[in-house]
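Heads up: the structure comes next, in structure tokens.
For this view, one protein chain was removed and the others were kept in their places.
Chain naming follows the written order as A and B, and within any one chain the residues start at number 1.
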Amino acid sequence: MTTRPELRDTSGLLPAVAAVGLFVVMVLAFVGSPIGPATGFPANAETVNESLGDASLQEDASIVEENGSTLAVVQREGGNESTRLANETGVNATIVASGGQLYGVVSEPVSITASIGYAMFGLSDQAPDAVPAENFLALFEMIAVVLVAALIGAVMLARREEAGTVVSLFSTTDDESGATVAADGGSESDEFDGGDA
Amino acid sequence: MAVDVTYYLVLSAGLFCIGLAGILTRKNALMFLMSVELMLNAANINFVAFSLQWGNLTGQTFALFTMALAAAEVAIGIGIILVLYRNFDDVDVTDATSMRW
Partner (left out) sequence: MAFEFAPAIAALPFVSFLVALAFGDRMPKGGALAGILATAGSLLLSLWVFLTVSGGSAYVHDIHTWTVLDGGSVLNEITLHFGLLLDPLAAMMLLIVSLIALLVHVFSLGYMNDEGETGLPRYYAGLGLFTFSMLSFVMADNLLMAFMFFELVGLCSFLLIGFWFREDGPPSAAKKAFLVTRFGDYFFLVGVVGIVATFGTSRFAVGQGAADAAQAFPVMAAKALGVTEGTVSLAIPGGMDPQLWFTILGLLVLGGVIGKSAQFPLHTWLPDAMEGPTPVSALIHAATMVAAGVYLVARMYGFYLLSPTTLGIIALVGGFTALFAATMAVVKREIKQVLAYSTISQYGYMMLALGAGGYVAATFHLMTHAFFKALLFLGAGSVIIAMHHNEDMWDMGGLKEKMPVTYWTFLAGSLALAGIFPFSGFWSKDEVLYEALVHGLGTVGTQGTLLLVAYAFGLLAVVFTGFYTFRMVFLTFHGEPRTDTAKDPHGVRWNVKGPLVVLGVLAAGIGLVNMVPVKKLLGGAEIDFLHKWLGGPTALEAQTSVHHYADVLLHDAAGYSAGTLAGGEVGTVLISAGVSLGLAVLGALLAYRLYAVPEPVEHTEKLGSVKDLLYNNYYQDEFQVFLAERVTMPLAKAADTFDQGVIDGVVNGTSSVSLFSGRRIKRVQTGVVTNYALLLTLGFLVLVVAMAVTGGWF
């Protein structure tokens, strides 16, 4: 004979109601708050930017891939002027005109994780086209210390003392001498009960 | 089309409150600890959502650090539960009531 599922017998419904109430309040606050559209991350970033000349030459400029490299070719009267843009093919190269000038631009998709890495170690000046972030080097060091401390703390808390032995992470000693403090609540022995008055 | 950040916030609020409900109602100390982890993760979601909102990677990086912190906290927490067990013979948080009036 089974019984239907029941809620475990807790101290009433008040805790659950409190949690739900908090949720309702937070949702109401979030829904009603005026947050604008997301800025988002840039999809691409420029890696190479070469000036090709005047903007009027745009129809005569094109991207050519040959010999394992990408070139920007401008057709002039005297011949083709080619500017090497990258030493590999398959890159995203375009001709862009802005501000009355013509540029050959190679852009790559931005790497978020690379940017995170640069930011974390404080190498943002070595990263040319990273997404903006703050310098986290100090915090990185602090977290390292905290983790080490947590490890040591966990090991210390796990240290166990029984009658006559101390059990720790790497050692188990026998017959510990008298004056040890029972940090974990003590053992069954009555050796040190304070004596008689 | 990006997801509106409000949805992320609602999600994080929901996770937080689920974790809170766990803290308020669970008796087992390990379940207590798991609920705490849940709340931390809710906060993480919040960080990442706002990182996208402002276009700044600080949020995502900080979320990584928060994870590390959570790990450290769990290490100590497990140690405390161990000592609790040794003293009270059970991991029931409602049993350990020596420091009361």
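Methods note: contacts are C-beta pairs under 8 Å (C-beta built on N, C-alpha and C of every residue); 3 or more make two chains touch, one makes a residue touch a chain.
Values in this document were obtained by computation on a predicted structure and should not be read as measured data.
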Contact set of the excluded chain (shown chains only): A, B
Hidden partner chain, touching residue among B:Val5, B:Ile23 or B:Val91: B:Ile23
Residues from chain A at the interface with the omitted partner, ascending: 11, 14-15, 18-19, 21-22, 25, 28-29, 32-33
Footprint left on chain B by the chain that the document does not show: 20, 23-26, 32, 93-94, 96-101
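Please note the rule applied: only the chains that are shown with their structure count from here on.
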Complex contact set, residues of chain B against chain A: 2, 4-6, 9-10, 13-14, 16-18, 20-21, 24-25, 52-58, 60-62, 64-65, 68-69, 71-73, 75-76, 78-80, 82-83, 86-87
Touching residues on chain A, where the partner in the complex is chain B: 8, 10, 15-16, 18-20, 22-23, 26-27, 30-31, 33, 35, 37-42, 112, 115-116, 119-120, 130-134, 136, 139-140, 143, 146-147, 149-151, 153-154, 156-158, 160, 184-185
